[in-house]
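Quick one: structure below, then a few questions.
Excluded from the complex is one protein chain; the other protein chains are retained at their positions.
Labels for the chains are A and B, by order of writing; each one numbers its residues from 1.
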Amino acid sequence: MKKIVKWSLTALSCAALLAGCGGGNGNGSESDQGQAKTDADGTRVYSAFMGVAGKELPEDNRINVALADLVGARAEVTWLTGQTAKERIGVMIAGGEYPDMMDASDAYSQMVDAGGFVPLEDYIDDYPNIKALYTDLEWEKIKAANDGHIYAIPQFSSVKGENMETNYGQQAFWIQKRVLQWANYPQITTVDEYFDLINAYAAEHPETDGQPTIGFEILTDDWRYFTLENPPAFLAGYPNDGAAIVNPDTLEAKVYDTIPEAKAYFQKLSEQYDKGTVDPEAFTAKYDQYIAKLSSGRVLGMVDQYWQFEQAVNSLKSQGKDEMTYVPFGLVLDPSVQPQYKEVPSLNTNGGLGITISNDDVEGTLEFLDGILSEEAMILRTWGEEGIDYEIDENGKFYRTEEQRANWINTDWVDTNAIDYGYLPAYKGMYSDGINSVLPHEQLSEFQKNLVDIDREVLAAYGHEKWSDFMAVQDPVTPWFPIYTERDSWTSSDPAGIAKQKMTEVKMKWLPKLVMDGPEKFEANWEAYMADYEKNVDYKVYEEKLTEEVKRRVEVEEEILEKLGQE
Amino acid sequence: MDATKDVTVKKKKTLATRMWQQKELILIALPFVVYILVFNYAPLMGWLMAFQRYRPGLGLWEQEWVGLENFKMLFSDASFIRVIRNTISMSLINLSLGFFFSIAFAVMLNELKNRHVKKIIQTVSYLPHFLSWIIVTGIVLDVLSTETGVINQLLMALNVIEQPINFLADPKYFWWIVGFSNVWKSTGWGSIIYLSSMSSINEELYEAAEMDGANRLRKIWHITLPGIKPTIFILLLINIGNIMNAGFEVQYLLGNGLVQEVSQTIDIYVLRYGISLGNYSLATAAGIFNSVISVVLITLANKFSKAAGEESLF
Partner (left out) sequence: MKKKIVISDMVFDIVKWIFLLFFFLATIYPILNTLAVSFNEGLDAIRGGIYILPREFTLDNYRSVLSKGSLMTGAYNTVLRTVIGTVTQLFLTALLAFVLSRKEFMFRTPITLLFIFTMYFNAGLIPNYLWLTRLGFANTFWVYVIPGMISAFNLLVIRTYIRGLPESLVESAQIDGAGYFTIFMKVILPLCKPVLATVALFIAVGQWNSWFDTMLYNGFSERYTTLQYELMKLLSSVTSQGANANDMKNAGGSMVTPTSIRAATTIITALPIVCLYPFLQRYFISGLTIGGVKE
């Protein structure tokens, strides 16, 4: 018996070895990627890969089925896991096999370089809903940024009708509602006023729920640390160009790390750190701890972008601690400067959803995309099915009942019932009836139903209807905005790309030190920081490359406007 | 005249004869050799990437050749030199701490007479190996925290310090924090191999020593440790070759701006300057550099080990 076992083991192993070597000619090379499949009922199925993390939804998801019925096709979306987009897509490129559609995230320029996308400019006119996403000017801009081609359709830049944004999701200095309530809703415009208020409140409330109150928190974990280093740009009145500040008259891009506002801001932070207002662990804590601290309700304020701490807000709300959630303010150092924190949804010319060369049914795919952009389909994607997910009142306005709203907050329910194809082309804003906003949470009436007492109090005290009213929008919207998209296309063969890395290293080394060493050592530290920056960061090359891009974008816009006869 | 002819003929005969005599061994070994050549050596063609400016869309032979430029870039970057220093230091610390604790733990466990307790402690000890570094570093961060961390509270309670120490903000602690985190996570798992080795030591040796009046320590010193000596040496040699791989996750997860000069390892450098800038060639060049160093180190270490009369890899 033992013998048989042992011999079969040997046989099995040899077979395995041989099978491995011989298996080369087998069906292993046949792949599921890029081959249009169909379901049993004839619905076309396309594969899509998104270079960001996301959730895979089940096939039998209710609205997925409804959409497939409406449009005659559906997409199977897979998401990025375990690697960076550049690595994952780099491997795909090397292997030459792609899914039908792809959002390449920060590997976009690699894909373009490798010729992985099918140029779409000749197809767009045949698909009215896709074309209607953007104005002619915008399509031309995309073409101009991509050698005359359209490789990808941006998904987040299209707003129809009015911008209905209710919540504010971008960068701001945030402060807890209870602090504002205690101070009787003062106007806060400068950094000084902000910290004065926080310190005053903290003095009276040294503890929150048994734990020490933290005046000001900063998130510095790895790639999230931009909230530490980018305030100077905003404080100086520039919008979120990200990579640099651009002088609108001379069209020159400059790094914002060396401007006087930067020095003033970090000096202020160092003073506040010395006083004990800033959390001593801010520079060593990781993202999870940041969230934990915010979720405990004891952080009075921070500078951050909402989506980074959304989890914490959800936690606070679930604990019933709504007075500890946050309100945004766009601060400046000098009261005469006009802040421009809030962005207008800007056109990203270097990214979006593209159709890959492995796709053997380009027209069918475009038809699918066109289909899901029809108003009927969009309503399915955003509001759901009438009668089940929302109701319509006598004025034609969409609304949700208590029960419906409860469903939509429940993620498990949402996963089995709703799909929004969030990374496939879509638009925001208003529907053509002029009454309903595309996104339910941007529908003012729905938004207001979700407010609790303190929310209403705060909004009323400042005379605003919704949170995004607190923030001044960028004005004017410059043609080159946002310039940070240019940076993503740099590789390390670009000296500018290396400069970008070095910049991050130098800043991550010095900024915490500037703050933690306190006001006495500040001057000396600042000098040393600047010296290090000069020596190790080739910012000239960085600025030059950005300036070049700024000028190019301006020229392009002028050309296009002429061409379109709108001059 | 005749004698020389005889000798050469004899030599030729011997080689072929030897091969014939060992035909069974050769036959068994052959498929393995083919296998390793196919799966591990053939893809090394990819090392050519290090001498190119690799762009993923093109085939290997269509790339632009840049000679040693990538290597020059590595060695002229002060950051790279620094990360080499960091990597080697952390490896050495991990190596020494790891060995000491794994062996000590295995020895102690082996001395436990109660089988039941032994099994339980051993099973629990390796469990941290299964926790991802994300979870483990989360715990480390909590333990070292200035507000609620156990370490600070203990030190203050014992009056060793007055103010809590922010361990993670100070470069001088970093390598030790990494070292001890590794000990925590890997000791249990690492001791398995020593335990298994110990289990094959002849019981009679212990009995004989007992009769000679040896106490526990002497038994350990003269029987247990020598019994696992081959295992210790083999592992030591293998790990010396791994010095350039101090890891990535721990340092990435625990590092921050204040300690980045000591926390960045070669792998992190490769990620920052290679992969995230789409520069596969640079990453490959760094990989080749690592491999060369490893091979050199292990050859030297092996020579020493052999010369000292100990176990050797080859």
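The rule we apply is simple: a residue touches a chain if its C-beta (ideal position, glycine included) is under 8 Å from a C-beta of that chain, and two chains touch if they have at least 3 such contacts.
In this text, all values refer to a predicted model and were calculated from it rather than measured experimentally.
Student: Quick one: which of B:Q52, B:N166, B:T284 or B:S305 touches the chain that's been left out?
Tutor: Considering the complete complex, B:T284 is the one touching the chain left out.
Student: Identify the residue among A:G42, A:G82, A:G387 or A:G463 that touches the chain left out of the display.
Tutor: Missing-chain contact among the listed residues: A:G82.
Student: Just one of A:S47, A:T349 or A:Q474 touches the chain that is missing; which is it?
Tutor: Candidates A:S47, A:T349 or A:Q474; residue touching the omitted chain: A:S47.
Student: Please identify, in ascending order, the residues of chain A that touch the omitted chain?
Tutor: 6, 9-10, 12-13, 16-17, 19-20, 23-26, 28-33, 47, 49, 52-56, 58, 78-83, 87, 90-91, 94-95, 99, 155-156, 167, 169-170, 287-289, 291-293, 295-296, 305-312, 314-315, 317-319, 409-412, 422-423, 440-441, 450
Student: With the missing chain put back, which residues of chain B would touch it? List them for me.
Tutor: 18-19, 22, 24-26, 28-29, 32-33, 35-47, 49, 56, 104-105, 108-109, 111-112, 115, 118-119, 121-128, 130-132, 134-136, 139, 142, 148, 184, 187-188, 192-193, 195-204, 211, 215-217, 230-231, 234, 238, 241-242, 280, 283-284, 287-288, 290-291, 294-295, 298, 311, 313-314
Here is the rule we go by: only the chains that are shown with their structure count from here on.
Student: Under the stated contact criterion, what part of chain A meets chain B in this complex?
Tutor: Residue list for chain A touching chain B: 14, 17, 21, 84, 86-87, 90, 93-94, 107, 109-110, 113-116, 212, 220-222, 225, 280-281, 283-286, 288-289, 490-493, 497-498, 501, 505, 507-513, 516.
Student: Taking the complex as given, what residues does chain B use to touch chain A?
Tutor: For this pair, the touching residues of chain B are 31, 35, 38, 53, 55-58, 79, 137-138, 141-142, 145-147, 166, 168-169, 252-253, 256-258, 260-261, 272-280, 282.
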